[in-house]
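A protein chain is absent from this complex, but the other protein chains hold their places.
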Amino acid sequence: MLAFIKRHEGLWLFTRSPAVMIAAIVALTIIIGAVFAPWIAPVNPYDLASFSLMDGLLPPVWEEFGSEKFLLGTDDQGRDMISSILYGARLSLIIGVSAMIIATTLGVGLGLAAGYFGGRFDAIVMRIADVQLALPAILTALLIDGIARGVLPPEMQQDLRVVVLTIAIALSLWVNFARTARASTFVQMNKEYVQAAVMQGQHPLRIMFVHILPNILGPLLVIMTVDLASAILLEATLSFLGIGLPADSPSLGTLIRIGMQFLLSGEWWILWIPTLFLIALVVSINLLGDFLRDVFNPRLR
Amino acid sequence: MLRVENLTVKFPSRFGDVTAVEDMSLAIGEGEIHGLVGESGAGKSTVGAAIIGLLQSPGYVSDGTLMLGDTDLRGLDRFAAHALRGKRISMIFQDPQTSLNPLMRIEDQLIETILAHEDMPATAAKKRAVDLLEEMGIEDAATRMQSYPHQFSGGMRQRVVIALALCTNPELIIADEPTTALDVAVQSQVLELIRRLADVRKVSFMLITHDIGVIAQIADTVTVMRRGKLIENGPTAQVLGHPQQAYTKQLMAAVPPLDRKIARFQVPEEDGLAAPGKSKGDAAEAWLLGGERDVPIGLTLNGINVAFPGVRTSIWRKPDAYMALNDISFDVTPGSVMGIVGESGSGKSTLAKTLTGLIKPISGTMTLGGAPLPGGRARSRHHPSRQLIQMVFQDPFSSLNSRHRIGAILSEPLWLYGLVEDKDARRALCADMLGLVGMAPEAIDKYPHQFSGGQRQRIAVARALLARPKILICDEPTSALDVSIQAQLLNLFKDLQSAFGLTVVFISHNLSVVRQMADDVVVLRNGRIQETGPSEAVYQTPQADYTKRLLELTPTMPSAWRA
Partner (left out) sequence: MVYFIAKRLVQSVFVMLAVAFLAFSLFRFVGDPITQMTGVETSVQDQERLREDLGLNDPFIYQFARFTGDMLKGDFGFSYRTRQPVAEMIATRIPATLELGIVALLISLFVGIPAGVYTALRPRGIATQTILMLTLVGVSIPTFVIGIILIFFFGVQLGWLPTFGRGGTVNLGGWETSFLTVDGWRALILPAITLGVYQLTLTMRLVRAEMMDVMQSDYIRFATARGVPMRRLYFKHALANTMVPVITIIGLQFGGVIAFSIVTESVFQWPGMGLLFLESIRFVDIPVMGVYLVVIAFFFVLVNLIVDLLYVFIDPRLRIKDVS
């Protein structure tokens, strides 16, 4: 077992770094909790019937007036904090992961193709990327949201919230992938195994996906983790600004926005508990991303 | 003057301590050029780094004595050690391009070095710098000093580097592969310079290199290293001409001579490759011979021109195209080996890429076995030449896709060209082919990184052969390999070529290697053919000035030493 770990450098470094292991555990816990929220959470906070104002503003169990029924307290509407957080994390993760997957597919696909074919196609992709880069991520996300508001009929807006948000975030993140994939592809194009494949007459699609792609995964993996963190943060920010998910199906960002109302009045748990959760989740993901970066780039160790 | 005794250097790793250098001893006198020679992994650079105190962390000196005159180098603290650098010992590296700070003028880099060790007014330092540069052979030094590194050519840069190392008048200069990145002519000048410095200024040199010819040319004494240990040392002529140790003998037997052609290199097979009882690739051999019992086919080029677009530097003028290949014409006789010899920038790689269809010539024609051979994109993916022309590349570390298993890499040509339909039959054939190139068939399930450079090249050869080619293009196939491995691989090439009647185009910058392999030779320079003809004729009586100069200036061991 020890020999197996030693042979794979990445695994070895993993076991030597307590911070990274903790990060992985934390992230995993939150993710599992979020995924299984419908089964784990005490109540379903989206179900209007499951809570009542009578239970509102209860503090966590260890404070005076706290109740065991609501371990971490309730918000002003009487919703259980634990449930809200689990469901909130679930939404945040759904949006974050979906956005990341879309951004990855789009970005890597375009970047690979741009790197492989070069010439005109590359120039076009790069121009689009340039323009998009002139508009920072938040801006793009906000814009798309604004457009959706203007274009979609009001009835559909609520239901499509999640979709719009996901697309908005994905579109603001793909450029990163594209540029990295393109740069890595350029490097690989100069390698002889690619030249050998081209020379042999293999199909371009095969060369791109069977030969080149496995070799550029390293840096892409790092960006995937970093962008996952960015996606989650972006969604939280949008929700906080009031443009993301609404209060009746809140994500972590929305919860924080709600909680901010109570900043001055003393019901600290409504604000700080979701905040802590969000920070824990993102810090873990970033730690893992950092770790991956170090694994793939030994010089910086 | 420099005395090293029982030096041991270790590198801690997750597998325990790795001993890079073990129990090494040597001595260098004043004004002596001492060569430190060995193949990769011998530990020669590590020895140099240990002496000057620049070991890559986490390496450390675990044992031994390092004395420079009366100073115990190991006993110095961090500051004293750093003060010593430049003042008494200096070091120069292989690549002059990356050794100089691109943002600083040469003048500033020289002056700061001088002033770091001696107290003198800036004007005096400047004067010393100018004098030094002129001594290095850089004319008009006072003005040229104002330039930045990228404004100097490769050879000039290396002279600047040497000037930088010398400007503080050190006793010893450690030179780590100082001429490996240089052209033959430039290399010759730099070596001459080093010799002159040792004789006139009495600077001692530790010349670290893998090139035996360079050692033979200017080193007074030589130490041979292998896997961190000292194998043999003594005066150069004696060690190289009449080696005592078995390894040294093998090493010298593997060096390709420039002055004559030998049939085969007298080197043993690498251990661990040939397992007892394994198939010697008979099935593969039969398969290669079986398919089409045609005659070998030839290749001709006629007036090939290849142009690259120039780099645009001005809005008004369109840049001139850069002619990588200019009016190239030659004929490769079927079943023979055509050697293409040239230095860097001569166009050899461009030629290889043109032949394999990666680059399109702007004019000229090519024929393959009499049929026209289209160039560049005009050559469709299904054109027969895709199968008939195969290539072995230079860099064994990038020519095999490190994410694929050997089996997958090898079977690609089989299914791509429809040569073997059945999956199991393919696997069996690949395993057998590995035997033919001198590898154990178990390699088929492993990954490239599990093999050494020489083994990977063998796999690359197997991959090329599995396409059942008629033409094999070898682009610097052994340039990245150690001398002894190179010898084994060259033997393999000879065997395969004669057994299967392959037409081979063998490209290299190494004149000696080409002499051993080629029947005919083409000499390239800056994209033009300087000379062409039967190999022996060209080598023995070169016609073109360029060829004559190349042959003269290539450092080799005088055959008199072998007597």
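Going by the order they are written in, the chains are A and B; count residues from 1 in each one.
Basically, a contact is a pair of C-beta atoms (placed from the backbone, for glycine too) under 8 Å apart; a residue touches a chain by one contact, two chains touch by 3 or more.
It should be emphasised that the depicted structure is a prediction, and the values quoted were computed from it without experimental measurement.
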The chain left out of view makes contact with A, B
With respect to the chain omitted from the figure, which of B:Val9, B:Ala50, B:Leu100 or B:Leu465 is a touching residue?
B:Leu100
Just name the one of A:Ile25, A:Leu135, A:Val187 or A:Leu205 that touches the chain not displayed here.
A:Leu135
Contact partner of the left-out chain, one of B:Ile33, B:Ile92 or B:Ala125
B:Ile92
Touch with the missing chain holds, among A:Val43, A:Val61 or A:Leu143, for A:Leu143
Which is it among B:Val18, B:Leu54, B:Leu289 or B:Ala537 that touches the chain not included here?
B:Leu54
For review purposes, identify every residue of chain A that touches the missing chain, sorted by number.
19, 127, 130-131, 133-139, 142-143, 145-147, 149-151, 229, 233, 236-237, 240-243, 253, 256, 260, 263-264, 271, 275, 278-279, 282-283, 285-287, 290, 299-300
Against the chain that's been left off, what residues of chain B make contact? List them.
52, 54, 82-87, 90-93, 95, 97-104, 112-113, 116-117, 147-148, 150-154, 161, 164-165, 168, 312-315
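Here is the rule we go by: only the chains that are shown with their structure count from here on.
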Would you pull the chain B residues touching chain A in the complex into a rising list?
14-15, 353, 356-358, 380-383, 386-387, 390-391, 393-395, 398-404, 412-413, 416, 463, 467
List the residues on chain A that touch chain B in their complex, please.
6, 9, 12, 191-193, 195-203, 211, 214-215
